[in-house]
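Please find one structure pasted underneath; my questions will follow.
With one protein chain held back, the other chains of the complex are shown just where they sit.
Chain naming follows the written order as A and B, and within any one chain the residues start at number 1.
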Amino acid sequence: MEYCELSLKQIIDLLQNKQVTANELVTYYIRRIKNFKDKNCVLEIFNDALEIANEKDEYAKTHENLPILHGVPILLKDNICYENHRLTCASKFMENFVSPYSATVTQKLLENGAIIIGRTNMDEFAMGGSTENSAYGVAKNALDDTKVSGGSSGGSASAMALGLAAITLGSDTGGSIRQPASFNGVVGLKPTYGRVSRYGLVAFASSLDQIGPIAKTSEDAAILMNIIAGHDNNDQTSSLESVPNYTANIDKDINGKTFGVPSQILKLIKTTKYEDKYQKLFKFLTSHGATIKEVEIPDYELSLPIYYILAPAEATSNLGRFDGIKYTKRSEDAYKIDEIYNFSRTKFFGDEVKRRIMLGNFVLSSGYYDAYYAKAKRLKEMLKSEVIEAFKLCDALLLPTTFGEAFKIGEKSTDPVSMYAEDMFTIFANLTEIPSISVPFEKGENGLPLGLQIAGKHFDEKSIIGFADFIEKNYWEAK
Amino acid sequence: MKSEYEVCIGLEIHAELKTNTKVFCSCKNSFGDKPNTNVCPICIGLPGTLPILNKQAVLLAMRAGLALGSTISPVLTFDRKHYFYPDLPKAYQISQNEHPICIGGGIKLDNGKFVRFNHIHLEEDAGKLVHDPFTDETYIDYNRGGVPLIEHVTEVDLSSADEAVEFLTKLRQTLVFADVADCKMEQGGMRCDVNLSVKKKTDSKLGTKVEMKNLNSFKAVGRAIEYETNRQIEELENGGQIIQETRKWDDTKGISFAMRSKAESKDYRYMPEPDTFSIEITENDVNTVKNALPMTPQARLDKYTSEYGLSDYDAKILISEKFISDYYEECLKIYCEPKTLANWIMTDLLKILKDNSYSTLNEIISAQNLCTIIKLLDDKKISRNISKELLNLTIETKENPLEIANKNKMIETISEDKITGIVDSVLAEKPELYETYKQEPDKITNFIVGQVMKQTQGKADASFVKEYVSKKMN
Partner (left out) sequence: MAKITNIQVEHLAELSSLELTSAENNKMKADLEQILEFVDKIESANINISENLTGKIKLNDLREDEAKEGISQEKALQNAPKSENGCYVVSKVVD
């Protein structure tokens, strides 16, 4: 088997048993990234990766006990800081930025021996669902060059599907890990809000963002979660909830478990082309001892409007710091201070980012704040309490990740609202702060993958990883 | 006519809290360092950074509120205030809009008026802009960015420049005595903006208010208020209208002029800060701070006048600065003579302080050394003139005054010859003492000692006298 086909778990085994060197792996992945240059999923291969790999190998020669991720090559989404390395958030504005510090998750990976080999393509500042909003070109779907990779973590997802690293990290604000994972046939996990530190993640919507793994398998996602989850003093929104062993439910069955499907989701499934596929899956689950139950989330349909008020508002606030003064590019025509701000931001922000900045300011401006932002915040709380109610009746929720397979490049980019509607299934988990994992379960009419979303109770990543693992091993792999 | 009008003034006063670190990061809170050397990813607004609230900033804000009679909010929340300006790295200031930490409170003026606070809130300071007069450029230093500020917003209760200056003086004094802020205006430790409007005394509605900025001293505040009051009255008397605007005060020229900022840019789009959760402040928390409040200036004033018997005037001088009051109390612990100490401090030390570049009294002379000198004088071991000379020498050399006095033979001792001489002359005058001594030796000895003391202004060595008397009698 080639390394690109191996899971993180298998790569770790090889490294721990010294059956492969870090140098060999990093060389392999770098060559492969270069071979798949046209896919445009990786924006930069870090030129110190090989050197670090050699240092790891030296270390392994004289040490018996190696940290768990020793020598493991990892790709980070281009919005997660890595000290002394470039970070652009796929924006022209940040073209020359070298980060003076590392994100907490980056530090954790490094402390555990990982090698960060590069940064992956994304929608600019994480705004988008296709990676078409990248200032550095779209990332193509791993399986079909004419289709999008999804977004905003499109680069990480297609890189994972192509086997360009042992595992990748993405970020998810409204589905940005799960949707591209679904489009590329890999596993993507958005943790509970507050489970993973946001320190060092370039903020999009502060009350919704989370970093999570995009991996080949559910077990891989669990291995990574064991390392990156936990409270961080640098993030006051991170949770003090204890970190369990996320691999504890791997290889467990689903006998006696109850899965809830919100009634609105059942209606929405009918609007996709794949109702029969979902029904088939539900039958499969019941045949293995699970119960499928319809549950009520009365205000589910408000998810999109709430999201498209809160997210742009927080985004516009978070993007104010990109100003042509401190660490971004500055427009050469700018002379007066007003021009430095205006010319630089106008020239170097992409259209989608500008649109959301303007929308965000609309929502926050006096006269509209109470009707929009304040109300949306309260509705978010209401939605959260509704999901907590629903979880009294089931162990996890099942829903599609996307309406269908990856769409064509260019198909949706001119119509913002139709693009936003794509988020219908994923936004809910961000708003209610619950963890949610997308696992490939079927192929669509074009042979491209479809993901199933399993959403869990707050801080119950362990269970949903277990369920995803079950489907992966007993349903998806059986195809 | 000017007398038909009254002026209505509200103040917004910012004070930098004296914490070790900034309000949302662990950078040093310090003035005067090289630019951009007290910074970190958080306070320069690097992408991906998050604010981490400083407990001490909250405690000091609570202390300020309690010292000023405010109620403390049971929940602490923050809001983002958005605007673009180069000294604001995140393009928003983390401040408080919905739930300020302190509500109400106020300060009583000497004329009996109680000037109320609407609220006091906690927020972060912006960086500093330095304009280069030769090039067309501005330099930005973020050292000050993130320093904790409390902003006091008063109601429109003030009616004159004098009242405003008195209010500011008392506010500063309260904050300094509560050990909350140093309020050094020349370092930007305290800043004041004035909101002023005029109206005819017969009108019930307030006039259009004008905001005044760039008031860098209490005197400037007074002058600006006088100027602006006259300007507005004149404008109205001439049939004009007051425009709601922000005006910058030029203290050298003694005028204010309209600033160029646009009215629309004042939409701050306040949004609750999503990067911190709300903080719970319990009654217990409030009581802990309350119980640890340092004595207020008023309380000290009362103590000095009622307990120590100082005059109101003298007591006020002693509490005019916290370091003077603290020094006075330190001395009292060593040598409890309140009136004497008060005199020495006011007459001698404060003059030296004023004439030189000292910033505290301890720099002039330690409390211990001062007390040593005063005690020597009180014990009549040195004369008043010598004591002043000793003070100067001690200040100069910083040596122990007792040693200095001995070295320079300043301490008056009465020679043994002189003592024996006095005893002999007493006995010569009253030979019957030889007889009465036989019956009451102690009484007669004490009498003779008393006589010697009388003639030596108490400086004689009593035990030597007794010894000699005993020798003479036997």
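Quick note on the criterion: contacts are C-beta pairs under 8 Å (C-beta built on N, C-alpha and C of every residue); 3 or more make two chains touch, one makes a residue touch a chain.
This one's a predicted model, so the numbers in the text were calculated from it and none came from an experiment.
Novice: Using the touch definition up top, pick the residue from A:Y82, A:F204, A:F349 or A:F428 that touches the left-out chain.
Specialist: A:F349
Novice: Among B:D267, B:E416 or B:D461, single out the residue that touches the unshown chain.
Specialist: Residue touching the absent chain, from the options given: B:D267.
Novice: Can you say which of A:M127, A:I340 or A:A390 touches the chain missing from this structure?
Specialist: Among A:M127, A:I340 or A:A390, only A:I340 touches the chain that is not shown.
Novice: Touching the hidden chain in the complete assembly: which of B:I103, B:V153 or B:I281 does that?
Specialist: B:I281
Novice: Which candidate, A:R32, A:R330, A:K412 or A:K457, sits in contact with the chain we can't see?
Specialist: A:R330
Novice: For a quick check of understanding: of A:N47, A:S385 or A:N446, which residue touches the chain that isn't displayed?
Specialist: Checking each option in A:N47, A:S385 or A:N446, the one touching the absent chain turns out to be A:S385.
Novice: Since one chain isn't shown, list which residues of subunit A touch it in the complete complex.
Specialist: Against the left-out chain, subunit A lists 96-98, 100-101, 233, 236, 299, 301-302, 304-306, 308-309, 316, 323-330, 334-337, 339-343, 345-346, 349, 354-355, 357-359, 361-362, 365, 371-372, 375-376, 378-379, 381-382, 385, 416-417, 420.
Novice: Applying the definition given at the start, please give the residues of subunit B touching the unseen chain.
Specialist: Its contact residues with the unshown chain are 19-21, 25-28, 34-41, 43-44, 52-58, 74-76, 82, 84-86, 129-132, 135-142, 248, 259-261, 264-265, 267, 269, 276-282, 285.
In this section, only the chains that are shown with their structure count from here on.
Novice: Centroid of subunit A to centroid of subunit B, CA atoms only: how many Å?
Specialist: 55
Novice: Contact residues on subunit B for subunit A in the complex?
Specialist: 41, 44-53, 80, 82, 84, 86, 89-92, 138, 140, 267, 269-272, 274-277
Novice: Would you tell me which residues of subunit A are touching subunit B in their complex?
Specialist: Answer in residue numbers: 79-81, 87, 89, 94, 99-101, 103, 198-203, 206-207, 233-237, 313-314, 317, 320-323, 325-327, 337, 341, 361, 364-366, 369, 373, 377.
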